[in-house]
Structure formats: C-alpha cells, structure tokens
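Please read through the structure below; I'll follow up with questions.
Chains shown are a subset, placed as in the full complex.
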Amino acid sequence: MARVVVDVMPKEEILDPQGQAVANALPRQGFEGVSHVRQGKHFELEVADDVDDDTLERIAENFLANPVIEDWSVRRVES
Amino acid sequence: MSAAGASIGVITFPGSLDDGDARRAVRRAGATPVALWHADADLHGVDAVIVPGGFSYGDYLRCGAIAKFAPVMTEVLRAAEHGMPVLGVCNGFQVLCEAGLLPGALTRNAGLHYVCRDQWLRAENTTSVWTTRYEPGAELLIPVKHGEGRYVAEESTLDELEGEGRVLFRYVEDNPNGSSRDIAGVTDARGRVAGLMPHPEHAIDPLTGPTDDGLGMFLSALDTLVPA
Amino acid sequence: MTETTHDTVTSPERVDSTEYAARTPELAQPYRELGLAEDEYQRIRQILGRRPTEAELAMYSVMWSEHCSYKSSKVHLRYFGETTTEEMRAKMLAGIGENAGVIDIGDGWAVTFKVESHNHPSYVEPHQGAATGVGGIVRDIMAMGARPVAVADPLRFGPAEAADTARVLPGVVEGIGGYGNCLGLPNIGGEVVFDESYARNPLVNAMCVGVLKSDELQLAHASGTGNKIVLFGARTGLDGIGGVSVLASESFSGDETGSGRKKLPSVQVGDPFTEKVLIECCLELYRSGLVVGVQDLGGAGLSCATSELASAGDGGMWIDLDAVPLRAEGMTPAEILSSESQERMCAVVRPSDVEAFMEVCRKWDVTATVIGEVTDGENLRVDWRGERVVDVPPRTVADEGPVYQRPVRRPAEQDRLVADDPGALPRPGSAGELRETLLRMAASPNLCSREWVTSQYDHYVRGNTVLAQPSDGGVLRIDEESGRGIAVATDCNARYTRLDPYQGARLALAEAYRNVSVTGSKPVAVTNCLNFGSAEDPGVMWQFQQAVRGLADGAAELGIPVTGGNVSFYNQTGGDPILPTPVVGVLGVIDDVTRRIPTGIGAAPGEALLLLGE
C-alpha cells in the first residue's frame, strides 16, 4: 500500500472565486498580511504497490482534475 | 403587547436569498418583520431573530463559515445568551452551527447533488419556542432545497441531543441528504435557539408552497413573545 | 488553417497607437486568425483611413463576428419587424435591438424576458459554460432596469446513453443549478431533449425573466457630455480571450516557450455570489436614480459595452484603459478590451452622482471605477499608458458591421426526407402491443420524468412560484396585493422542424402558446433562440429563413409580437448540422394567480376528461 496525494488547483489565469472569498474575509476577522489565497482540492489515495506513476497521472488528469481549468500535482508520501 | 407589536428581525447577508420569504412569513403570522443588515452592530430592538436561507457571502469556503463573523452575528450571539429566540433556516442553520450556537455541522449531501423537493418531516420536539404549535409526532410537508444539509455530529453529541429531546424534526420516508439519525433540525438546551434545513417560510400558503405546515413555527414563536 | 506570420507590436517598450499605425501601413496583421475576411479587413482600413491598431483590430473582429453582428441573420430577422403591426406593438416598451424585449402588462408593471445560447462553451466545459450562460442572460435582463425573477433552461443533448452525454449533461445541470440557485432565481421551466445530432453540439439555452415598473426602464445609451463611464463588478482578467490571444506579444507572455497566450483556455469561470450582489447593487442604483444609461458586459466585453453605449448615445466617448481594475498582470489593450470576464456592468453616471454611486457600490462591496466619460466628439477613443490605442466611429463597430446575403437553397434531399413518412412503420395491433409501446415510450429518454434534472433547481426561492415543474408552463406571482402574475414556456420540436422548418417553427410557437394558455394565462409576447448549423451551408440558411418566416407569420396570426431573440449558428461538427432548433419562448399574463390551472388530471373521482380540438 502506498499513499498518494493529489492537489488540484484552479489555473493561475482562471478566476478563483473561492480563494478570493477567503482572502476578502480574512481582514474582516482581524487577520492582516495574507495577500493572496487560492483554493483547490486535496485528495488522499491509498493505492496498491503495483500502481505505477503513469497510471496515477492518468487518474489525476481524467478524474480528479478538470484539465480545462485546473492544474494538478501528484506525489507519493510516506504512509 | 399585541402580536403586531412583536417584531422579528430577519438578517440579510450579501448572498441571502430567502430573507424576503422569511419576512413574508413573519408578516403572515401577524408580527412585524424587521430587516437586519449583516453590517449592523445592533438588533434594532427586535424580540427574535431569523437567520434565513441562501448562500451568505457565496458560501464558497464552507456554508456559513464567513457569515459567523458578521458584526450582526456578534449581537445575535449576545442576545441568544440572554434568551432571545433565534431561528436558523438552511443557510441560517449552517451559520448557527458554525457560530457554535447549535452543535454539529452540515456537510455535503450524501447524494452529492443539490436537492429541491417537498419533504415529509416529523415534529419530535414540540416544546421549543419555535414548535409549540405542533402536535407531538405531527407530520409536515415542507420544501428542502440545499446541497449541504447532511447533519453530522459526534456520536456522543447525537446521543445527548436525543436524550434531551433536542431533535426538533426528523425526515420521514426518504432522508434527502444522509443526515445522521434522519435529523432535520435541532434546538439548544433551552429550546430557544433552533435550526433546521427544511424551509418553513416556503410552506405558509398552498399557493406558493406545498402546504401551510410551516406557518406553525412562526406562530409558535409569537405565542411565547406575546403571551395570551 | 495555415499559420501566417505577423508582427506583434505592443510590447513593454512600444504601444501600437493610432499614430504608430498611421506610420506603419504595411505591417502584416493577423486578421484571418481573428476570423475577419479579407474584404472585412479592407473595409476597416477604409473606415479608419489607415490600418487598425491591435486594439482596434480586436474590437472590430469580435464585434463583427457572427455572434455579435448577426451578419448572416440580419437580412432574415428584418422579417420580424415587417410582420409586427402597430397593434401588436402597442404593449411593447422595448423590442428587437434592445438588450431584451419589454412588455407592459398593466397596473404599471412591465416584464422583460430573453433566451440566450451558451452552446459551445458548455460543450468544452459543461459546468462553467452553462453557469456563465445563466449569468450572461441575467445581466441582459438587469441592463433593462429589471429585477430578474426567474430562469428556464431549454437543453438539447446527444443520445442519453452516449458516453459523452454522461460528461456533458450532469455538468450542465450542475452549472445551471449552481449559478441560478445561488442567485436566488427560481427555475420554472425548460426542456431536456436527446438526439444524435446534438452529440458534439449540445444546446444550452437559458431564459431569464425580469420585472420592473414600466417607468423604470433603463436604456443602453451614453448621452450627456461630461457624464462618467463607470465599470463595476468583477475585475477584468484573461478569461475568454480566445482568438485575441494571437495579438499578445511574446514579451507579454508568462510562458517561456514564447508562444504568446495562444494556449490560454477561453473558458470563463462564473462567480454567482458576485453576480447576486451585483443585482442588488444595480437595483439600488436604479431606485436611487443614479444611472443615465447601463450596459451589461457579455460576449466581447468592454469592446461591446463601450461601442454600443457610444453608438446608441449622442456624442463620443473616451476610455482610459489604465483605470480598468485588472486581475492579471501585463494585459495588453486588446486583451483588456476583449476580456469576457463575467459579472461586470458598465454605467453612464452624471458627475454629480458619482460619489453617491460609489457609496452604493461600497455598501454592496462591489468594485466600481470611473474609466472614462462621454465626450462631445463623434468617436470612441481609448487611451492606454498615455497613448491613443483606439479612435473609431462607434457605429462602425457596433451597428454597421458587414451584412451578408448568404446563399439559401432548399436541400435536394428534403423531398426524399418528407416522402419517407411514418405510414410504413409497424403499428401496435393488439392491446398487449399497445401497452408495450406505451410503456416503452413512457420510459424513453425523451419522455421520461425530468425530475433528476429539475430537483437540482430551486423553484421555491422568492416565494412567488405558483407553478413550476412538472407544469406545462411556469407561473409566477409578481404583485402580492393584486395577485397579478406571469407565465412562461419554451418549446421546440426540432424533428418536425427538420421536415418542414416553416411549419416546425410555427408548431414550436403554437406549443409554447398552448403551454402558457393551459396555465390560465393569456399569451402576450414571444422570444426565441434560433439554434442552427453553419450559416455558410445554403441548406441550413434555407432552414433558418423558413423558420424565421414561420415564427413571424405565426406570431402575426396569433397577434403577439416577437420582442427579441438570439441566433446561434455553426452548431455543427464536420458536415452534419444539428437539427434546426428554433426554441420559442412565450410570455403570458394572468390577472389573478390564485386562478392558475395546474397540469394533471383532477383529484376528485368522477371528473370528466374532455379532448378539445381536432
């Protein structure tokens, strides 16, 4: 068993209303100094040892991310 | 004080949607609705407060997560502590949970879709300020419309709620969102702060809703605010 | 398409100003990549007496596109005007040519309604494409001074069992629901139709209905020298730049490969919360009398809004592009002018009202910026970094684009198609077969319950929905005291229309008319969304011409005006166009909504069932 993390983020040039909402709300709560926020998704997968990087990449691209508007990164972590 | 003398505040956050409906329901029940703005640091002398449905501040982070910090909510928390009746409907329920006035949290529907439909509920608690007009076990038909209405809380909290009779309503027949123990609404220990996902304000007139079964909640509150 | 080389001019060191353009007439420009034909490009040079700057080229190319200029449909759409009598026009406060038609419904109330297509974007990115389709039509309605009160969504998809439909349909429904629900607009109608011809060309049409007091009508014009132009709502980013990215110089690109911004997605992401706040903000601005003219930003963004406002006004306009609040760094003038960032509006405001205008925007936390003013000249002038990048007669951009009389030819195969009638098909012969046929029909994708779709839409919000799904027409109360209400329905049977486009359009109108009538409402006006294949296919143009005639003649027969509409051509992949799909929307009025008639067989036993008509 391996643990895999996939982070999916809205592309830089694409509007991110979620991140913007967080960024706007922080000062109202008295938190200053956060200039920019982007919000995306974080997936944690448990995968069998024989699942190779290429398969993981395809899973990320086809299922977890929407390549039209999102970027993603795949990494294996210690479990 | 006459019924019309009782005033019930309805908060409008940017992104609130059912505030007009809540005010209409208050009027229909015979009280005076007072519009409260999210930036108000003052409840304008109202006798009770309704936190209505909608998507406060867009609800992009988590439903109710931003609204709980609104200046008006500070006042609502203070007033609730002194026993002011507060009702949260849908997004309002989410806000009250986020703000810690009610236990638990509301999460993504188990079916993963927003669901708008007429829903049967059973009145479980008929002693809270907001439910005295209902017979115990009465079944009501009231709309639900939400994408994040699955009520969750720790098992011990759920047991406590059940033990103290603080479950207000339960879904009957089909649970629309996968809520723990079919819970549709809960109240605080004193029975004054209540929250539910279904929309009683959309069931006050069979012309525009499935029934008028929701009107009882507003009438119940008036009974307390304006003792006969 | 062959890649032509061209020089990009604007760079951090140099601006492609009108003055520079005048000095460099020979510079090769990528007009073809921007969708302009050779003669169109030459006409622009003629109008300006020089080559256009990059910013001007961007403006003309989007504004002269089929979508914005109606260049292939204009000659046909005139027929709507020609067949509308004074009597039909009597209740019409705004008609074809305005952002949306407006009808006086009595008691001082007026209603505006319109359908728009967002077909291709919804195929590329179903959720966002459909969501921004709703956002766009809602802003059209706001631009008339109305409060949006309901939406409806006529949809067409490929076969229900096709794999791609499983990608497109759920995304579209989620997008429409997600956006409309968050705006607090009840969804009170629509259609879901499956057909092979929509497999790679789904149709996502969105209707919005708005209500206003008849004396509150807003118009999109910029008048009054010295009045300020205010851009308000979301910031301007690189969304939907699409083809215009060929104008981005390499030095502006963040991309090390040096391929400019060609790879930018032309997808826009919707922000329904910003739009909701924008609605409330606009309505407060209107109520406070702070707006002289207003225009929404949709396709073609600022290019469209500024040129249309200026064109409809009585003077010129000056815009300072440096004042536009941006979301992305290093945007060129062409990009700022072409950006299709959502949730933006543009208003004309008297200088003395600017402060009050800003105050209302601050209350709603809406970004608002003065970006220019109405001038007493003729031209629309745009400056950037101290240099003039646009100097054009606005009418040549907005109203005097090319007009084509495209070839129209009834397809040779039409006769064969019509001759192939269903008489030869086997018919159920026994009660058992009849039963089986009925059950199969009831279970078929085109007839089965639409609940999977409609349960994702809020139809209760605002508390005025008197009839919605599964009723034949949606009915809304608009005046709580008098009980006055309105009804809407949209319909189109595209298979009929394929067999006979003239009759098909009439049938679509008749169906929507009936669906409004059976709610107990009186039909008063028509809108449409004409979805067709390529305008360059003479057979498609024949379908189009016939459908327009059928719809116009039908409306004249019924005595209700066509108040507006939308044309979507090029719904085809390869040589096969979609079925001709002229979606027709009908608006009705009901004096007392308590007298509405729900769909369905009555509840009491012993009621008689009557069949009316032939």
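Which chain is which? They are A, B and C, in the order written, and residues in each are numbered from 1.
Criterion: a residue touches a chain if its C-beta (ideal position, glycine included) is under 8 Å from a C-beta of that chain, and two chains touch if they have at least 3 such contacts.
All of these numbers come straight from a predicted model, not from anything done at the bench.
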Total copies per chain kind in the whole complex, with one of each drawn here: A x2, B x1, C x1
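What we mean here is this: only the chains that are shown with their structure count from here on.
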Geometric centre distance via CA averages, chain C-chain A, whole Å: 33
Centre distance in Å when chain B and chain C are each reduced to the mean of their C-alpha atoms: 38
Multi-partner residues of chain B (each touching 2 or more other chains): 57-58, 60
Per-residue multi-chain contacts in chain A, two or more chains: 17, 21
Complex interface listing, chain A residues touching chain B: 17-18, 21-22, 25, 28-29, 39
Chain C to chain B touching residues, read off their complex: 174, 177-178, 181-182, 184, 271-274, 276-277, 280, 364-365, 454-466, 477, 480, 593-594
Partner chain C, residues of chain A touching it in the complex: 10-11, 13-17, 20-21, 24, 66, 68-69
